[in-house]
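Every protein chain but one is kept in place in this view of the complex.
Coming up: subunit A.
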Amino acid sequence: MPTSATSNHPSRPEDLIGRLNSPHTPYEAKLKALRDLKNQIIGNRTKKLAFLKLGAVPSVVSILSSAAAAQGGGGDNREFYESVLIQSAAAIGSFACGLDAGVKAVLDAGAFPLLLSLISHLNEKVADAGARSLKLIYQSKRAPKYDFLQQKNMEFLLSLLNSKNENVTGLGANIITHSCQTTAEQQALSEAGVIKRLVSLLGGSINQKDASLESLAAMVKENPEVSSKFMAPENGRALNVVIELMKDKHPRTRLLACMCLISIRNTSTSYLQDSGIKNTLVLVLLELLDDAGPVGDEAPFVLSSLITEKEDMQKIAFNANLIEKLCEHLNAGSYQAKRLQGIFLVLGDLCSKLECCRDRVLDLQVLNFVTEALAHDSAEVRTAACNFLKNVSRSVKNLSAGQFMNEAVAVPLIQLLCDASTSVQIAALGAISNVVVDFMAHKSVFVQCGGVKQLVQLSKSMESAIRVNAVWALRNLTFLVSYRCKEEILLELTSATLISLINDPEPSVQGQALALVRNLVDGTLNSINYVFGEDGAVLHAIARQLRSSSKVEVQIQGMYTLSNVASGNEIHKEAVMNQLLPQAGNDAEKTLVKFLQSTDSRLRTATLWALVNLTFPGSPGACRRVTELRNAGIITQLKNMVNDHCLDVKLRARMALGQLMIFGDSSS
């Protein structure tokens, strides 16, 4: 091969940068190097990264800066400087296109104000180049937030939107899409008359339509006031225009029109509720799922915003065979991260409420794809797969059939407990919490796969969100589980950990820990003994927390735990009695009365259950306990409750009172 470089051979990145940076390179050669650089990086992520590493961005920005300064002086070289401006702005834009690291480098190098100054350039091509690059920067999350609340910024934005240059109006719209986040910002834009301008852009070119739809969606999002302004008669048939755009020829326009309408819909229960529009939204988005490009990648996310938490929409989507369509995609093996994340997100939404959806998903063998998704490289995909599992396993019927508790699901789920991403860990714990509610026979699979060890580990996490979810999972695992399984769980957990969880600084963790004990002691007499180990340390901890906590959730769980313990033998009942009515102080007595007087009927019920168990007539010490309770003023309290407005309370109060009466009403 000849050693001389042919024109076909691109210059090496190092050489190019060298030429750009050297003060000895003639201007013409610099312009050529700049253009070479631009042509090498456009569309080529690898090259962008390579040039970024070599510090290309600051070099290009400094060339842009000096050209901008030089052309201000006027002279014969105007055309040359303008070419430099165009080429350097284009190169900067390409670095910022689809590459967050590129956006960061561009912003760090101070390109932003320089590009902004190009927008008002007299040469339209220069203005175009500047506007395009800024537009690309604003498509990234890293772009600086634009402050609309400042008067002069708002004026500038309006001047952009009113420009005749399509790239400049596009930039204006992109700034809104990127930076309009708070209600105050939405309000300010609306008051400045931006809606009207955006509506007029809906009649423009394809690019203007798309940019306008996206901005409108950002402006109305979760803002009923701006939403109603958009629907107001002064904006004429704007809504109808958007509705028509759902049937536009261009897939991206259709997607954005749907997004905009959904934004409006979600702000009120009365907008866009007719079945015609509901069906159209579902059908249009369903069709867009088939798009092979970015539109198809984004379609599931828009679909999710349409159906999430909305049972009626989920039903329509189900009837439109959305699940079948998503399965087709899974079967086709479109395993790009974003697509896969979107598919599981929508499947999760569908399974959140409707049993028919869960059945269909299981019939179509979606679980076969879950194992792979749980082990996917992308944390977002793993999270979405966990959330899907959590929702689909809400089906009691399928849960008890052991659909989920097998190694294909359990093993990867347990592995996710050690995931590097906290949100994946939390999502996995959520899925596990539901999956382990499974009945008897299948729970051992989870224990055998090492799940308990991991959960116990996570229950000691520094993150309270992880702790609470881990204890929650343990709580569900101990629900109606065999004695042997409980043994294993407690062996791993230890009383010491259990006590520290009961005393956790977070009330939510305390509540889950108490609920865990409640499940542990539920069942045989042997189970109750768990809280009596180490001198009844666990029982003490429960009672102490019960007396000191001010959170009703904690009090309810604690009371039910004691109630379960009180269902045991004489020793158990006495121990509970001693905790509730210790000889020494009077504070405890007040606790019992206080709970019976609680405004929360669940707490009243839980306390009554404890009393019922303590005074069960068949047990030898019942008579003595009744006397003690009577002395503590409980009977008077119970008599006030026999006509409680809560049926559950009323029944239990009468039951308790009945048992107490058996031993004679010697209140006199």
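As a working rule, a residue touches a chain if its C-beta (ideal position, glycine included) is under 8 Å from a C-beta of that chain, and two chains touch if they have at least 3 such contacts; residues count from 1.
Just so we're on the same page, contacts and distances are computed from a predicted model.
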Listed names "Vacuolar morphogenesis protein 6", "Protein GID8", "37S ribosomal protein S10- mitochondrial" or "Ribosome biogenesis protein NOP53", matching UniProt entry of the absent chain: "Protein GID8"
Listed residues A:90, A:565 or A:580, member touching the removed chain: A:90
Option touching the unshown chain, where A:22, A:66 or A:205 are the choices: A:205
Residue of A:23, A:276 or A:293 touching the missing chain in the full complex: A:293
Hidden partner chain, residues of subunit A it touches: 1, 8-9, 35, 38-39, 42-46, 90, 93-94, 97-98, 132, 136, 166, 205-208, 293, 335
